[in-house]
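What follows is a single structure, written as structure tokens, with notes after it.
After this line comes chain A, so read on.
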Amino acid sequence: MEDLLVRIICRLVVPFVQLYGLYVITHGHLSPGGGFAGGAIVGASMILFALAFNLEAGSRKLSHDISLLMESGGAIGFILAGFVAMLLGQNFLTNKAAGFPLGVPGNLFSSGAIFFFSVAIGFKVGSTMCTLFYNLIEGSDRHRSSE
Partner candidate 1 sequence: MTTGIEIFLLTFLIVCAVAVAYLKDLLSAVIVFGAYSLIMAINWQMLGAPDIAITEAALGAGVTTFLFIATISKTRRSE
Partner candidate 2 sequence: MWEGDELLGMYWQAIIPLWVVLFPIFMTPAIFILSKRSEKLRDGLSVLTAVITFFSVASLYPFVMEGKTIEYTLFQILPELGVTVRIDILSFCLAILSSFVWMMATIYSLDYMKPEHGKNRYYPVLIFTLGATLGIFFAGDFFTLYVFFELMSLVSYVLVIHEETPTALKAGYKYLIMTIIGGLALFFAIIATFELAGSVSLSKGVLVSKPSTLAFFAFVCYLIGFGMKAGMFPLHVWLPEAHPVAPSPASALLSGIMLKTGAYGMLRVLFYVFNIEVVQSARWDLLVAVLAVITILLGSAVALTQFDLKRRLAYSSIGQMGYVLLGMILFTEQGLVGDIFHIFSHAFMKSTLFLAAGAIIWKTGLRNINDLAGIGRKMPFTMGAFTIAALAMIGIPPLNGFLSKWTLSLGALEAGLPIYVVILLISSLLNGLYYLPIIIAAFFGGEEQEHAHGEAQHVEAGINLRGEATAKMVIPMVILGLGCFFLGLFPSNIAYELSLKAAVFLFRGGM
């Protein structure tokens, strides 16, 4: 797929795809989508990039170390965000009763912890997608398994 046309279009499209993915992630509580879907879109954009150019270019954009950090960091962030409610004296992952607002339609930052949850999941899913793809393509020189 080392085609000039493909590369140029990819260069053009990928930022928009990623932007869309971020939108889906952050507006998970307001419109269809959320962390899972948005993360997958972002991840897919990275895969697209890697496919259009080549693997080295792709992994230069998102190195294995960073990907690992994001993957673990997303999950850790999610759990830590869940603990916040507990520190406030409520049950794990509690949103409304812990004092966070439940959300006003149309307002991005109106829903408290859910925003953080979405972002964390988005990170996690997106980076996991990339890792999975790289692993499949690169073969067995690096071992990795999915979560």
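For anyone wondering why these and not others, all candidates are chains of the complex that A comes from, given by their letters.
Quick note on the criterion: a residue touches a chain if its C-beta (ideal position, glycine included) is under 8 Å from a C-beta of that chain, and two chains touch if they have at least 3 such contacts; residues count from 1.
All values reported here derive from a predicted model rather than from experimental measurement.
Applying the touch definition to chain A and the options 1 or 2 in this complex singles out candidate 1. Residue ranges of chain A in contact with candidate 1, taken from their complex: 24, 32-34, 36-37, 40-41, 43-44, 47, 51, 129, 132-133, 136-137, 139.
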